[in-house]
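Apart from one protein chain that is not included, each protein chain of the complex appears where it belongs.
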Amino acid sequence: MKARFEVNGREVEVAVEPRLTLADCLRHHLRLTGTHVGCEHGVCGACTVLVDGKAVRSCLILAVQAEGSRVVTVEGLSNDEGLTPLQASFRKHHALQCGFCTPGMITTAHALLSEEPECDADRVREVLSGNLCRCTGYVSIVEAVLDARAAYKGGSR
Amino acid sequence: MKNTFIGAPMERREDLRFLRGRGEYVDDLEVEGLLHAVILRSSVAHGRLASLDTSAALKCPGVHAVITAKDMPGGVPIIPMRLQPLPEFKPYEQPVLAYDKVRYVGEPVAVVLAESVALGEDALEVIGLHIEPLPAISGHTTAAQDRSLLFEGSGSNCALVFHARKGDADAAFREAPYARRERLSTGRHYGLTMEPRGVMAQWNAETSRLVVSGAAKVPFFNRRILAKQIGLPETAIEMIENDVGGGYGARGEFYPEDFLIPFAARHINRPVKWTEDRRENLMAMNHAREAAADIEIACTRDGTILALRGDVHNDMGAYMRTNGAVGARNVCQFLAGPYRVPHVKLDSHLWMTNKTPVGTYRGPGRFESNFFLERLIDMVAADLDIDRLELRRRNLVTQAEQPYPIAHVQPTDAKDQYDSGEYGAAFEQCLREIAWHEKAKLCGRSIEGRYHGLGISCFIEGGAAGPKETARLEINDDGTFSVYLGTTSVGQGVETIFAQIAADALEVPIDRIRHVHHGSTHYVSEGFGAYHSRSTVMGGSALLDATKNLNAAIRAAGAKRLGCDASAIAINGDKVSSSDGHSFPLSALAGLTAEGTFHNHHHTYSYGTHAAHVAVDPKLGRIEIIDYVVVQDVGRAVNPLTLRGQVIGAVVQGLGGACLEHLQYDGEGQFLTGSLADYLLPTATDFPNLRCVITEDYPSPNNPLGAKGAGEGGIIAAGGALANAVAHALAPFGAEPRTLPLSPSKLWELVGRKKA
Partner (left out) sequence: MKMPPFDYACPATLAEAIALLSAHGGDAKVLAGGQSLVPILAFRLAAPKLLVDLRKLTDLRTIKITPDGVALGAMVRWCDIESDKRLRTAHPLLLAAVAHVAHYQIRNRGTVGGSIAHADPAAEIPGVAVTCEAEIVVMGEAGPRAIKAVDFFQGALTTALKPDEIIVEIRLPPWPAGRRWGFQEFARRRGDFALAAAALFYDTDVTGKAANTHVGVIGVADRPLRLPSVEAVLNGAAVDVATIAKAEAATIAAIDPDSDIHASGAYRKALAGTMVERALKMAAEQT
């Protein structure tokens, strides 16, 4: 089956089996390997991407369901010149170690801060409770997201 | 110029790629002609392999081959042990593929090679696997009956008993005025990594060379095993370490797949990649921590500990893994923890059961033994009517007693001594940090329906396992430096920490250390890897040796060029200069390289204390951690930022093991926790209130950095601290936790029907 959708601002068309997940499509057909697969049953959050502006688990979406959607991955939230304010905040607070959960944390935090730049620590923890991290123990991740709020309040990212 | 990069909380270099999704983990790799391996695993816990019919699978679309034991006519290779490779363990080592019996749910039986993972999994469903079930051994008590044997030839389900001895415990117990005996146990859980395992193998038939990607932890050792098993010289095999999504002791040991995938690549003469999925990972990555203790402690009436005696029964699963004996040995060798215990008689039994085999998980054996002892100490304090803080104070080892010898373990002949530290100082600091004395009156009090409690637990953490490590430095074309390490990365930040060490030792700005390469076998002549908290000490010390050797080489080259004495040469930024002002650029020496090594037979012992303040809702069985503090002395901190990350990360893993994570089996050895909805990991909302304080009061005398391995202390005392806090919160109910994990259901049962 064919599916056409937008990924990181670019129109793509893929020919895939219906059973192929969006996560696998991004990783193997489009070679955007920043989105990671940690469980394939919708629990760990490592596969989080934005679809039409909303953070979703790409392992629970069929690639063919993405037809006509706007998909943004961690690569689409990055640039070649340096780190975005959210990424810089993660680095400053040592909010990552092995890096495997990190793309999911970045996309989820970006979605949250875009919608709720005034969120407090409890809200950040609540939203991130759907993203598992095994290395950091979360404290530094929450600190990093809170510290990045300033960049979203002005409307910049 | 005197640098001070060591000790600076520097931001990490590796973050630049991880934050942008530009990391390269093994499943990200793609090569031309790649086939995907999918593994058929036993769904029966114990049985005879009656028949295996792959004919239907071979006809499935996209399937190229199905590998079984029949494809190994010379015999199915057996995985040897890496640590404590005692002859007693030989009968219990694992074949890379089951060929006559299966012994655990998840044991590999066949490998399908297909054009996609999905097509491979389709083929799995039509493989005719018939297993005649045998009675399953579901725990150590059944194992001890020896009625059903996992390994008929060996005659016993007990692989070995470790004996930890010090002084004369039997005499001490005979004469002791007080003793207490308890049964305590820790539940099975494991070092689940967010990235499941993976291996990609590429075979070049023309050159007879094998390249294996996905290596981690101990690639040099694994290469040695693979070379022997597959019949190639080590020099024909290259192991490449890509980015690694966590290790914690579980990833990187030699597993069946580490042979099966390279074998498959050579067998079919195409590159082969295997990516473990989460369902597999739960049943195939090393399990850990399941131990049942029946131990007693003897004391004087004033609370001086005299002796520890008893048995610990370790549930080893179906095979002895490469490092499976470590936890069982540690649990008896280190049961005394940071306390002065003159007499020890502990036997640690290794029982084979029909469950996933056991390996190390951060703080192996130490998490278990800390829980056992620290619960006992609180019970003793209550019996003797001595304040539990005072009891600990009286028995914590002091700096004046260092190096402090611990129990001797046979048959491994493991003798050790703690290196340095005033354990009571960390203890007092922890009490201050959590404001224990202000909060002590809350213990056992109900506030808004929740009972408050404080708990404390003291630990030592062994690190810097030997025997040696290697590092290499090379001058690049532009006069910058590259570092090559036998140390491996599992996410702990080696690229940054070793740049700090190198920059300080070479006395150059840190951006002159351009690259830190790690893990892969082509970087250094020999490497030993990352385990037992050894990277900073062993790799770092080897790097210091390498910088010494490189400095000498630069001075010799400089002396030749500038026609002066080597002692008159110095490096200034990107130039080599002599004391009389002549110089040339470092880039002129591009290609100059020097190796360094560090040999070590003395472990380091980081130490500290955990304190927890909890509020328990007895009707829900819910534990809320109001405050949690770790004070840990690490000798010398290379990077305080990453060190804090290690401690907090370890604490959360420990708390997960104390109240959430539990790998469960039924009486027939059926695996019950097969998804992340069943195996519960801590999330961001579970333990938000954690703090740590790092001190550098007592450097280790055993290495030039003075550092102590410090990645495991955060996990070791978490079970003991939490359980003690809960015990004190629920004291009005007489609830004494003796088993981990403390699930809500278990906690509620502890409380029982008693009303406070």
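Residue numbering begins at 1 within each chain, and the chains themselves are lettered A and B in the order written.
In this text, contacts are C-beta pairs under 8 Å (C-beta built on N, C-alpha and C of every residue); 3 or more make two chains touch, one makes a residue touch a chain.
For clarity, every value in this text was computed on a predicted model and none was experimentally measured.
S.K.: Just name the one of B:56, B:118, B:435 or B:626 that touches the chain not displayed here.
M.R.: B:118
S.K.: I'm checking contacts with the chain that's been left out. Which of B:316, B:396, B:660 or B:735 qualifies?
M.R.: B:660
S.K.: Out of A:40, A:75 or A:143, point to the residue that touches the absent chain in the complete complex.
M.R.: A:40
S.K.: For the chain that got dropped from the picture, name the residues of chain B it touches.
M.R.: Touch set of chain B with respect to the missing chain: 116-118, 121-122, 125, 277-279, 619-622, 660, 662, 664, 672-673, 675, 677-678, 680, 682-683, 685-686, 743-745, 748-749.
S.K.: Just the residue numbers, please: which parts of chain A touch the chain that's not shown?
M.R.: For chain A, the residues touching the absent chain are 1, 17-19, 21, 24, 40-42, 45, 48, 54-57, 59-62, 64-65, 67, 108, 111-112, 126-127, 129-130.
Note that only the chains that are shown with their structure count from here on.
S.K.: Measure off the straight-line distance from the CA centroid of chain A to the CA centroid of chain B, and report it in whole Å.
M.R.: Their C-alpha centroids are separated by 29 Å.
S.K.: Enumerate the contact residues on chain B facing chain A in the complex.
M.R.: Listed in rising order, the residues of chain B that touch chain A are 11-12, 14-25, 27-28, 30, 118, 192-196, 243-246, 248, 277-278, 490-493, 641-642, 644-645, 648-653, 675-677, 681-685, 687-688, 690.
S.K.: How about chain A: which of its residues touch chain B in the complex?
M.R.: Chain A reaches chain B through residues 17, 19-20, 27-28, 31-41, 43-44, 46, 73-75, 78, 83, 87, 90-92, 94, 96-103, 106, 121, 124-126, 128-142.
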